[in-house]
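Just below is one structure, and these are the notes that go with it.
What follows is an incomplete set of chains from the complex, kept in their original frame.
Order of writing sets the chain letters: A, B, C and D. Residues in each chain are counted from 1.
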Amino acid sequence: SSGSSPLDAGSTSTGSAAAGTIVIGSQSYYSNEIIAEIYAQALEANGQTVTRKFNIGQRDAYLPALASGEVTLFPEYSGNLLQFYDKSTAAVSADDVYAALKTAVPANLEVLEQSAAADQDSYNVTKAFADANGVTSIADLAKVSNVTLGGNAELATRPYGPPGLLSTYNVTVGFTPIDDSAGPLTLKALLDNTIQVANIYSADPSIGENNLVTLTDPKNLFLASNVVPLINKDAATPEVTDVINKVDAALTTEDLVKMNGESTTDQKSSADIAKEWLDGKKLF
Amino acid sequence: MIEFRTVTKQFPDGTVAVDALDLVIPARQTTVLVGSSGSGKTTILRMINRMVDKTSGDIEIDGEDIYSLNPVKLRRSIGYVMQNSGLLPHRKVVDNVATVPMLNGVKKADAREAALTLLDTVGLDRQLAERYPSQLSGGQQQRVGVARGLAADPNILLMDEPFGAVDPIVRAELQQELVRIQRELGKTIVFVTHDIDEAFLLGDQVVLLEKGGRIAQAGTPADILSKPASDFVATFIGADRGRRALRVEVVNGRSVVVDEDGRPTGVLQS
Amino acid sequence: MNWVVNNLGLIWSLTLDHIALAVPPIILGFLISIPIGWVANRYHASRGVLLTISGLLYTVPSLPLFIALPAILGTGILDPVNVVVGLTIYAVALMVRSVADALAAVDSGVRQAATAMGYSGWQGFWQVEFPLAGPVLLAGLRVVSVSTVSLVSIGSVIGVSSLGYLFLNGLQRNIVAEVISGIVATLVIAIVFDLILVAVGRILLPWAKADPSARQTRRRTAERALTGTVTS
Amino acid sequence: MNLFLDGIAWIFDPAHLNGPGGIWVRIGEQLSYTFGAVALAAIIAIPLGLWIGHTGRGRDVAVLTSGGLRALPSLGLLIIFALAIGIGFKAPLLAFVILAIPSLLSGAYAGVEAVDRRTVDAARAQGMTEWQVLTKVELPLGLPLLIGGIRSGVLQVVATATLAYFASGGALGVFINDGLKTRDYAELIGASIIVTVLALLLEGIFALLQRLFVPRGVTAGRISDVRSRPLRPRAVVGSPIQEGK
């Protein structure tokens, strides 16, 4: 809707990282930060110089930074990224999404090999709610009235948010924005029944810990979203891409859930978690 | 009559401002406390209306111990006039004067009516009644202060350097005015100043204080002037600087009274 | 508590980031405010306009300001300069009034005495008015310091590293100790800055301690600064 | 400039103005936080401040505490409260109450303290009780600074209430956050303009109130009294009033 964007305006100037230094960014989402930390430590183990610029908010903030070269490497999620560039994409499966993504990214960026590890949006309800209303799939929500969905503010306008629910499943929901990336506030609201459905990333350990029921998505409202590195082409030397591809090949969804749990429950730092994972996999 | 019997005041920080003071202040006369800065004048004055609490000794008004009275009531029955008038800046002149009677329960209309009469007494134009204190000159403010002090028709009027901040000419006027008012009303006035000329001018009794509220000399002005009790008194009243040691010189055919340095102070009437 | 012990390194490095973001706005804000405040005090007609404009700057919410600045300055989005400039704007907004008040509070008698002694205008300003405005300036600077230190956190929302990271990250991970450690560290920085400013004041303004009347004006004016149009 | 115009256009789009979650509702929330928080803070801080100012007791503690409260980052507080209470309006309100307290507290005690001690002394000497001294002298004369404190508190909260969205507490921050996350810069700028205009309006209202509540005949609390301080207490100079001769 807007003519010019202040964020784009910055993209032409300044900030290109010093030659030979990889600037790794991360979302302000702890799980994403863990993956970024894994990338960073893996590259450092292979003799690269790394600068960490973690915690850079949402795509709208960091994608221009990638384009301008302020940041050169970023752990991304294939489905969400594709939807960012192409709101009307028809791709659904992991492979289709990945293929579409390769052509959707701007010219000076590219995606490396995608990982098998997936972390995608998913709708979850409490066990009690599922049992009481006989709900197991998103489509079943149509039977229940007065359902409120909770999730980050941007969900309100995402294709898989309330508008998508209506158009794909004919489900009408209220919406409460809770901006903690499916953190404790969202969870508490769900458990308190302030909201009935929560958008929680599939690799979030709280789903298992709280016995939540993840609603199935027969009509593929959500795209597959696998971990995929987004890199500025200037930085994509073979020394870098080989290392990152190797890491991604070893990363699994179970690893993600486990590591996320270590971060929230055991309160370990992302650096420690990343180091343990790398040590465990013995990649280098 | 106000009586101090071995009254001592020690402030919490240890300063003994008044040390074993014995003093009788006769009724219906003006007693002036005079002394240099820090000699305890204000402290003595404020012990009379319990704005300062004595440390030991007895203070009686007409034979009644003031510590048997409620301090707020006591204050309402004693007029108080201070330097810079202490008027309430957010109340009009007339309301300032009417304050104490109203605290005492007089109806507003009556108190204001009485206040206007008091403005006459202190020589202020009634037109000024509706002004705020900041709209008056310093001298006018002091007059309002005096009117306020008199408003509850108290027997006792305490005045703490009431004319200290005004210009000498206005000051002289106010002094004359006070003399007149006192002639009419005959209050028990306790007046504090550090100006010995003012003390001699206004006081029926002058009490000359040294540090610690010690009385250096007390008596009528003529007594003190003619028989200074000590070197301190002589210094204070200016005898040693030759200001009080006068002689007569003839200038332009008139007898000019000059001090020891030859500075003229007045003209002798024949 | 365990979290704090295990993450002292992180807290420390974020504290350094926080300090690095807070110091330049405080100093720049002070330097920029001096000429503006001087004009506001010197030319009565300009006073209202200048103070209103600076007051207006302060009502701009910080987050959008940080986001809009790259477009205005041509800086990168993640450039800490955005936060520094944004906070400098707030610092100026607060400080201009303090400078104007501080200069106005200089005893006009002393100012006249200086002229009478033969100080030229420039000399008089730097050797008499400015140092005498010192105590009130310092009081204003202390307000600016506290306000800046507490505002830096907002920069974390747009990805500029500071103690604010601990708030957002602690929120996602539900680690209360992390959020609290961020608050405490912010508080500590504010207190340390304040102590430093007070100490600098003691050194540069030895006379102020001896001057009770100056202390009172200083207090009055400082409180006026706090209860005036100042927001944080 | 373009962005600015887009922002204005965004504001006046009827689709944005009305309905649940529309601009009017958010403005209502923003103002509810503002007045709610300041009212609660006033209940705590004003009596305390008046007591401190009147008795002179606890002043140092008050200065320290309000200084410390000022240094607390609102974002951190809000998050702590949200983690403890959950989403909704309570956590932000609590954080904003704490934000408003220092201004109100210092406004109250500075107001009372700024009253000329001689005036207070004279009032007491005339036989006013302590309560009368407080309510008839110190409070009216301290009102300009007290209102200044309230004004400052209101402005701080109105500008900071945009953070309420962190605890799903609504208010205009919802638009700012939304605009940021969905790259709708018209929304972002539009909401910021509304916040700024609200702050300015409140500032204007309070400036007026402050002027209104300066007791007539008093200039305390106005800046001009610093400028035109005479060299010494003196009988009026250059005033049209003649000495009554």
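Here is the rule we use: a residue touches a chain if its C-beta (ideal position, glycine included) is under 8 Å from a C-beta of that chain, and two chains touch if they have at least 3 such contacts.
Everything numeric here is computed off the predicted structure, so don't read it as measured data.
Peer 1: Counting across the entire structure file, list how many copies of each shown chain there are.
Peer 2: Expressed as a formula in the displayed labels, the copy numbers read A x1, B x2, C x1, D x1.
Definition applied: only the chains that are shown with their structure count from here on.
Peer 1: Chains shared as neighbours by subunit B and subunit D?
Peer 2: none
Peer 1: Quick one: most central chain, C-alpha centroids?
Peer 2: The most central chain, going by mean C-alpha position, is D.
Peer 1: Skim through the chains and flag the pair connected by the most C-beta pairs in contact.
Peer 2: Here the largest contact count links C-D.
Peer 1: Centre to centre, using CA atoms, which chain is the farthest one from subunit A?
Peer 2: When every chain centre is compared against subunit A, the largest gap points to B.
Peer 1: Where the centres are mean C-alpha positions, what is the separation of subunit A from subunit B, in Å?
Peer 2: Those two chain centres are 86 Å apart.
Peer 1: What whole-Å value do you get for the distance between subunit A and subunit D if each is reduced to the mean of its CA atoms?
Peer 2: Comparing mean C-alpha positions, subunit D is 42 Å from subunit A.
Peer 1: Multi-chain contacts only, two chains or more: what residues does subunit A have there?
Peer 2: Each of 4-7, 57, 61, 180, 184-185 in subunit A touches at least two other chains.
Peer 1: Which residue numbers or ranges of subunit D touch two or more of the other chains?
Peer 2: 3, 82-83, 166, 180
Peer 1: According to the definition already given, which pairs of chains are in contact?
Peer 2: Chains touch in the following pairs: A-C, A-D, B-D, C-D.
Peer 1: If you look only at subunit C, which of its residues touch subunit A in the complex?
Peer 2: 2-3, 6-7, 10, 67-72, 74-79, 156-159, 161, 165, 168-169, 171-175, 177-178
Peer 1: For a test of understanding, state which residues of subunit D touch subunit C in their complex under the given definition.
Peer 2: Those residues of subunit D that touch subunit C are 3, 67-68, 70-77, 79-80, 82-84, 102-103, 106-107, 110-111, 114, 145, 148-149, 151-152, 155-156, 159, 162, 166, 173, 176, 180, 188-189, 191-192, 195-196, 199-200, 203, 221, 223, 226-227, 229, 231.
Peer 1: Would you mind writing out the residues of subunit A in touch with subunit D in their complex?
Peer 2: Against subunit D, subunit A makes touches at 1-7, 57-58, 60-61, 150, 152-154, 156-157, 176-180, 184-185, 188-189, 192, 194.
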